[in-house]
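A single protein chain has been omitted from the complex, and every remaining protein chain is retained in its original position.
Chain naming follows the written order as A, B, C and D, and within any one chain the residues start at number 1.
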Amino acid sequence: MSVTTADSAGALQTTVRKKPIQARYPGWFILPAAVIYSVLFLAPTVSSLYFSLTRWTLFDSVFIGFENFAQFFREPFLVQGLINTVIYAVVTSGMKVVIGMAFAVLLTSNIVARGYLRSVVFFPVLVSTVGVGITFTVLMHPTQGMINETLALFGIKGPGWLTNPSLALYSVALVDVWKGVGLATVIYIAGLVAIPRDYYEAARIDGATPWQNFWYVTLPLSRPATATVIILSFIGGLRTFDLIWAMTKGGPGFASDTVASVIYKQYQAGFYGLSTAGNVVLFVLIAVLVIPLTMILNRRRGHE
Amino acid sequence: QQTTLSLFSPNDQAAVAYTEAMIEAFEAANPDINVEIEVGPGGTERDNMVKSRLATGTMNDVFVYNAGSLFQAINPVQTTVDLTNEPYMADILNSFKQTVTANDGTLRGVPYGQAMGGGVLYNKKIYEELGLSVPMTWDEFMANSAKIQEAGYAPVIQTFGDTWTSQLFILADYFNVQAKNPQFAEMYTRGEAKYANTPAAMAGFQKQADVFNAGYLNEDFGAATLNDGLRMLADGEGAHYPMLTFAVGTIAQDYPELVGDVGFFALPGDDASLNGTTVWMPTALYISANTPNMEAAKKLVEFVASKEGGCDPWVEINAITGPFLIQGCELPADVNPAVADLQTYFTANGRTAPALEFLSPVKGPSLENITVEVGSGIRTPEDAAALYDEDVKKQAQQLGLPGW
Amino acid sequence: MKKQLPLISGIAAITVSFFVFVIPFLFIIFMAFKDRRQAASRDFSWPEGFHLWENLVEVVTTRNWMMITAFVNSSILTVVSVTLLVVLAAMVGFVLARRDAKWNGPIEFLILAGLMIPPAVVPTIWLLQGLKLFGTLHGMILIEVAYNLPFSIILYRAFIATIPRELDEAAIIDGARPLDVFFRVILPLLWPVTVTNIVVQSVGIFNDFTNPLYYLPGANNATVQLTLYNFQSQFNTAYNLLFTNILLITIPPLLVFLFFNRQIVAGMTAGAVKG
Amino acid sequence: MAGLELNRLRKSYGAVEVIKGVDLSIMDGEFVVFVGPSGCGKSTLLRMIAGLEEITGGELKIGSLVVNEVEPRDRGIAMVFQSYALYPHMTVYDNVGFGLKLARAPKEERDRKIRDAARILQMEHLLDRKPSQLSGGQRQRVAIGRAIVRQPEVFLFDEPLSNLDAALRVDMRMELAKLHQDLGATMIYVTHDQVEAMTLADKIVVLNAGIVQQVGSPIELYQRPANLFVAGFIGSPKMNLLSGSVTAVDGDAVTISGKDMANVQLSADAEAFKVGDMVTLGIRPQRLHLSGSGALVGQVVLVERLGNETNVSVSLPSGANFLAVLDGDHVLQPGQVVTFDFATSDAVVFDVDGIARYAQA
Partner (left out) sequence: MAGLELNRLRKSYGAVEVIKGVDLSIMDGEFVVFVGPSGCGKSTLLRMIAGLEEITGGELKIGSLVVNEVEPRDRGIAMVFQSYALYPHMTVYDNVGFGLKLARAPKEERDRKIRDAARILQMEHLLDRKPSQLSGGQRQRVAIGRAIVRQPEVFLFDEPLSNLDAALRVDMRMELAKLHQDLGATMIYVTHDQVEAMTLADKIVVLNAGIVQQVGSPIELYQRPANLFVAGFIGSPKMNLLSGSVTAVDGDAVTISGKDMANVQLSADAEAFKVGDMVTLGIRPQRLHLSGSGALVGQVVLVERLGNETNVSVSLPSGANFLAVLDGDHVLQPGQVVTFDFATSDAVVFDVDGIARYAQA
């Protein structure tokens, strides 16, 4: 016992300064990630902000002040793009949250063929965007597309899903949901399995119907998952353009352009300074929408 | 001692097939050089890649990239190797050299493929059946189309599923613009000529609107793709398809038995006496300034600039879509009718003009969106021209051109 | 009655999933079975003749067996990056979730920023060149880690809150150092989240093409998504081969998913604390 | 109407059988207490009644209905969980009121009932807290509160008072007894506290390893345990057990001898024994008194002076340990030799299978 005492006495000297609670969760845990992230992501990204103030061909840059921002705000379809962006983000993230949750509930119950269903729901996540884009442009073809052909069986003349300017954005959003809901579902599944069964048992005893069970127990206790899904899919929705690009290129015309696809077009056109400025604007837009959202979602945290 | 060269190649199948065949021949001739091919994406994505590689000094030893305005945008004086004094340059046609001349007057590349014509691919069977002749003016074209429609065919094929295909009415019309306004390119570059106030330039938008308004388009023009368009054309579902002649290669590959039914004519203008086709130059092969294997790279370029390297492999893989730009390269006798049609424009005098992008660095990025709108009746030609002028202005400003 | 409910709902779910999920999938498969010509018309039709094998052979052998190189590269890239990601992100999430420090807010903002701003390609290339990491697999791995950290951290951070703090305390009393607490108690209990992370990030990294395109040039460094460009170009696409390729590169992530999916089971924390 | 009928009820977790055929009938309004050693299956049985555990075999009736396949919410039960299972995201108020909310009780009624329960459970000042801000005993009271605000036909309590201090336990016990009286509901109660079992129960069920050992009123179990297990289990400290063999059988009396005692004559079911049988003699520690002469002689090992009583641990000649609980405060020294006596009617004789054999009435 004398040995242990000497030991702990030695340890005492060295640790006297630290606050015990903090020392339990030491800051250096963050360090490796912080180094990689700051060096390889933050530093280049921040330094690129300078280029938003230049006319930049990649080979050389000319400082032009805020001209790029002015130019960006003069984009003819910017307002429509903004509206589209918000619509797209709200529609996709809203549907992913709701459908993802529904799937997750279904796929954590003891439904038959659970493994099959989980795989099938997740499968679209695995397929490359290019493949999804082509697949759905075919299925949504106005005359020979499977969807409209099926509708025709019921005597309905299907619309031009991707060629009708007022519909194209929603069609792409639907495909985005189709492709992304599997991701939301697995996150929800992880959230649902983390809820101790005790609470369900208590609720069953308290007389909860399955719906009440969901509403009063599952929903509040899967808050971490919900918050994650909302934030990830909302930011994703505000930023994505790859599927839009693969399916409509922002068209027909400019009908399904979002801010991100406008920026992407500028980038593709070689307007590097302008697109960097656009990214700054988009970043501010996202931050303005997302930061309050995260604060609301994290206000009451976890199971505590 | 073995040198390994890395070649950044285009990714379309014909080009890759050519590249492989050409490399094989090259390696046979130069056993000490080993060439690796890297394929990347195409289109605008490729532009970004090439630029970022060049800007950061990470480009492959030799690379294939566009000539013309896109070539100017890669800062060729710093990023590529000067080939002006290479002896083989004498054998390369001037019309091409023009498009690979850096702003210090030096030559930087050699042709990597064949020239293409931009105009109208048409179905000869339909023309025969209805007894039509190749239109020399737009009015004739519309008259032909009316008859074709009566006969139950789609007179004009449009394929907005691949948005870029919608631009042909404007881009291929450049011969007509130039015929009327020989100074257009320069003035346009300086910001003095606009589409909206140059009637000849507006005409392209107008033509696209005409065919839509006349109801001449195939039913699914909004969703169809290039492949669909080519199939319709070859099958005889549709009669006219404004397109580049390279597409004949695709028809030859997918519908070899039908390729004989496809012909080519220039997009007609107002005046039958000023009829000619707009021409696209092939991509070019450049040496990256940062290559450590200069000697081997030069050998490769020299090879590509020769008949053995630059022409024979194309003939060998049977992918002829237009005339070569290297002296001494003849087209084989059995070329597809469309290519033969194209060839006639080249042999005649003054019936070709380079596309605008080889004459001016100014090209608005949104053209394809705008032409889709015009071609779908969403936007009037006047509006479209004005909008495109705005788009062009943005681009010119980004390029820092004087006068904008 | 009670026993049959899962069966009925299961059958309903299978039917719906068939239309919504399987049919598009069938399209992909059919495409892979077609020959070039039939595929070119890109319609939803029954394949005429069985061309899968020839398509496969062509896809795999094209460009000097590029597919094989790509598989190897992508696999290494994916496995190493995901491993690093999981560990590093979980550590950050752990500290962020457990500590109530003043600078949590700014840190979280920086993390979110990673999801909100696209990375700047050219400055990053300069940086990688400076670090002598450009065009190397390690450099690429670090890039993937850096770019995907925010997602993983956010996921972990949210879920660590569901693990009772008393377990940390018990471990600390048992003499565990922070690393022990983390690796022996917290991380095992986060298994469902880790699985989610592994699945999602492997898919993302395996299928990433933009980043390798810029940071990992060279034919020997090809990754699987780049193989798609062998058959798809602006002017001319071989859809049968493209879809065969898509199908082929979907298989490894699918296997990863099938393997890990079974591991997401309920009740990891059951029996831990009373209250 | 809300009596219960358990018929050969069985439960296995995989290969482990936990409840091995329990037969039990509980009358409407009865207060039944389950006791048994840790891990014997009390909670499992309760959870089966609640409908939370699938029943592997047998039949469970509540009222006149077989409920094996009936959802918990349709069984008309309320339950206090051994692990509390409080909803972590709700305040105490909401936790307690949750069942009422689900039943769509009017707001005022709900509020009244919640506040009533809080008063009874002495936790009115805690209503706005979350469970994580409560002490162990406070959480347990919330769990009780959640059950008692509702008025089901059957209450299930799983060790509801285990984390409360003595005073509160007594109060709560009284409140539960009162609740039982007022509502007339059937109550099934698991406890390991003998006093609770004895004072609350109409009927005690002693379980061991998933098998019912004895069912009876508290006093019956204390005075006439059916077997060695019940004898040892009921009563604290445990009944002392001494082994011996029968030396004489005579009418209603059996004479037993062993290492630690000589020729003790006891009343028992004489017909069950014959001379030479191995038997066990049971005698409660409280039934022993110090005396000048007596059947048991031993050496004091340990003395615990509790104030109003004194526990004396004694080592007998055979080496067996023996405990006596003496009234009042006695000063005894370890090592001291003491003699104990008891009334013959206070002792129980168990046969070789451990079954108690009482004299026929």
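Throughout what follows, a residue touches a chain if its C-beta (ideal position, glycine included) is under 8 Å from a C-beta of that chain, and two chains touch if they have at least 3 such contacts.
Given the structure is predicted, the values throughout are model-derived calculations rather than measurements.
The chain that is not drawn here is touched, among residues D:Ile148, D:Leu164 or D:Val279, by D:Leu164. The chain not shown here is touched by just one of D:Arg75, D:Lys113, D:Lys203 or D:Arg284, and that residue is D:Arg284. For the options C:Leu133, C:Val185 or C:Val200, the residue in contact with the chain missing from this view is C:Val185. Interface with the hidden chain, as seen from chain C, comprises residues 164, 166-167, 169-177, 180, 184-185, 188-189, 191, 267-275.
On the side of chain D, the interface with the absent chain consists of residues 13, 35-39, 42-44, 82-83, 133-138, 140-141, 158-159, 162-170, 192-195, 198-199, 218-219, 222-223, 232-233, 235-238, 284, 286-287, 304-309, 311, 325, 327, using the contact rule stated above.
Convention: only the chains that are shown with their structure count from here on.
With each centre defined as the average position of its C-alpha atoms, the distance from chain B to chain C rounds to 39 Å.
Counting partners per residue, chain D has 71, 83, 86, 132 as the residues that reach two or more other chains.
Looking at chain C, one finds that residues 42, 122, 126, 232, 239 touch two or more other chains.
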